[in-house]
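Here the complex is missing one protein chain, while the rest keep their positions.
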Amino acid sequence: MNKSPMISITDVTYEYTNVDDTDLIALDHVDLTIKKGEHLVIIGHNGSGKSTLAKQMNALLLPSSGVVKVADMDTRDPALLWSIRQTAGMVFQNPDNQIVATIVEEDVAFGPENLGIEPTEIMNRVTASLERVDMLQYRHKAPHLLSGGQKQRIAIAGVIAMKPDCIIFDEPTAMLDPSGRKEVINAMKLLNREEGITVVHITHFMEEAVGAHRVAVMEDGRLVMVGTPREVFTRVDELKKLGLDVPQMTELASELRKEGIDIPADVLTVEEMVTHLCQLKLMD
Amino acid sequence: MSIKIDGLTHTYNPGSPFETHALKNVTMEIESGEFIGLIGHTGSGKSTLIQHLNGLLKATSGSIWINSVEITKPGVKLKDIRKKVGLVFQYPEYQLFEETIEKDIAFGPTNLGLKEEEVRQRVKEAMEMVKLPYDELKDRSPFDLSGGQRRRVAIAGVLAMQPDILILDEPTASLDPRGRDEILEQIKLLHQQKKMTVILVSHSMEDIGRLVNRIIVMHQGTIAFSGTPREIFSQAEELESIGLGVPQISHLMKAMNRNGCQLPEDVFTVEEAKTIIMDYLRGKHHA
Partner (left out) sequence: MLKDITIGQHYPTGSVVHRLDPRTKIIGTFVFMAGLFMVKNFEAYFVVVTLLIVTIKASKVPFRYVLKGLKPLMVLIMVTFLINLFMTRGDVFFALGPVTMTWEGLRQGIFMALRLMFLIVGTSMLTLTTSPITLTDGIEQLLNPLKKIHVPAHELAMMMTIALRFIPTLLEETDKIMKAQMARGADFESGNLINRAQSLVPLLVPLFISSFRRADDLAMAMEARCYRGGENRTRMKALQWHRMDVVVLLLVLGYLGIMIWMRVR
């Protein structure tokens, strides 16, 4: 097995010129390594640079300085562009603005068609991909008649039909209602767990980060925290200072600790909280 | 300014294969000065409902009174209704069109036929209400602003019409936590200081829970529940059966009770939960 990382970002800075001719630094010396099979969540508020970072991961943007490698392929090498984008697929925020075709299955076929794959193989991949996101029964439907969550699942199917090793989700749930959000998150988790696809998930919904392997927090173009969800969310006060939310259970745990209650700081879910509170009760 | 809705029904594309009954015989009353949270998942009829309240949609049957004026009667001047009922749509920043922020916010009041001086005064006040510095920003293009600021310009555009009733359709969609908290805080102040009647459509039970005094839950074109946040959130099973959740804190209380505790279930903020759990744990110490 190849032990090299899925994506390695080394000392990457990205500058761009704004409409009024001012130079802005969107990424400021960022270092991040994403392992194969990992589920990484990147949080940060709007303008923190998280979307810019995401677009570096499949050569939609190129670093001003530093190196981004996707499966050992340098994103600055134009000859590797298409294999990089095939390896690292991307799902975007607005479900309407990433569907190309007027029929679901035609849209899922769009990526493989671009890769020049044989028609019968495309057909197989389209069927398998739609099945994976549980949208097979909609294959002949027009995308504009689907719900937001369903459209995003079509977009995901379109990416997995290209057989990527990694999928970057750039705020895929920001425009969805709670049930749509759940659909997308479930599809994402399934791909990570069962297909071993590396998932990079950019979001500002903290609840969505709870199940991830690692969480990275961005602020002003820099990575300010990287760690397991437990490690990151226990830093309740710092997160709040950054204007970010903390899962309610973690916040409650933090409040209880301030009152001198002996409860771990890294409680994330309701179940954990119940367990700890019951133990406290038993110990008395 | 009160709202009374009686037997309101709305059918889209009647008689065609696309016929959908978006509202079915909805009856309710909203008192002047109430802060209402309107919840329900996509397609439950909440967007259709709020569009009736300022005459953007015509009722298939039923009637609506805004402060004892029946707006569903033929011949009612829609301009008069829109002056009283301000409606902020989802992603309102996408309706901005003027070169400067001042001009854009002035669009509404100018349409009401107000004098220039009055319009400017209202623009100024509206910008203050959403915490945008008038002198600094009035001549800037709305398109130079950040997403959150643009949204506030759009909200100011409705506030400048000085409505008595303010309806907001998911005003925090796509905003980050900081942008969300800022907007919700401003809405809260409008309700408290300007005594506006506010209807807030939202998917976030946490936000609704900490802001409003009454929740109306819509499901399949009807009103499924109506009550204080406490009353609503204590019905977790019923809410979940129609695909809605309750705040995590309410879940925690339920889960504790399943484990043999006797905690109140109508709790939904971290603050309250802390107090209750502290009491519970201390009570245990003394017992």
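Per-chain numbering from 1; labels A and B assigned in written order.
We take it that a contact is a pair of C-beta atoms (placed from the backbone, for glycine too) under 8 Å apart; a residue touches a chain by one contact, two chains touch by 3 or more.
This structure is a prediction, so every number in the text was calculated from the model and none was measured.
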Residue, one of B:Ile3, B:Leu23, B:Ile66 or B:Val158, that touches the chain absent here: B:Val158
Residue of B:Asn13, B:Gln193 or B:Gln262 touching the missing chain in the full complex: B:Asn13
Residue in contact with the excluded chain [from B:Phe89, B:Phe233 or B:Phe268]: B:Phe89
Residue among A:Leu27, A:Ile42, A:Val70 or A:Ile117 touching the omitted chain: A:Ile117
Residues of subunit A (touch criterion as defined above) contacting the omitted chain: 58, 60, 82, 85-86, 89-90, 92, 94, 96-103, 105-106, 109-119, 122-123, 126, 142-145, 155, 158-159, 162
Residue ranges of subunit B at the interface with the undisplayed chain: 12-13, 16, 18, 51, 54, 56, 79, 82-83, 86-87, 89, 92, 94-97, 107-108, 111-112, 143, 157-158, 161
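Just so we're on the same page, only the chains that are shown with their structure count from here on.
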Distance from subunit B to subunit A - Cα centre to Cα centre, in angstrom: 30
Parts of subunit A lying in touch with subunit B, wherever the complex brings them together: 19-20, 45-47, 93, 147-148, 174-175, 177-180, 204, 206, 243-245, 247-249, 251-252, 255-256, 259, 261, 270-271, 273-274, 277-278, 280-281, 284
Subunit A-touching residues of subunit B, taken from the complex the two chains share: 41-42, 144, 146-148, 173-179, 181, 203, 206, 243-245, 247-249, 251-252, 255-256, 259, 270-271, 273-274, 277-278, 281, 284-285
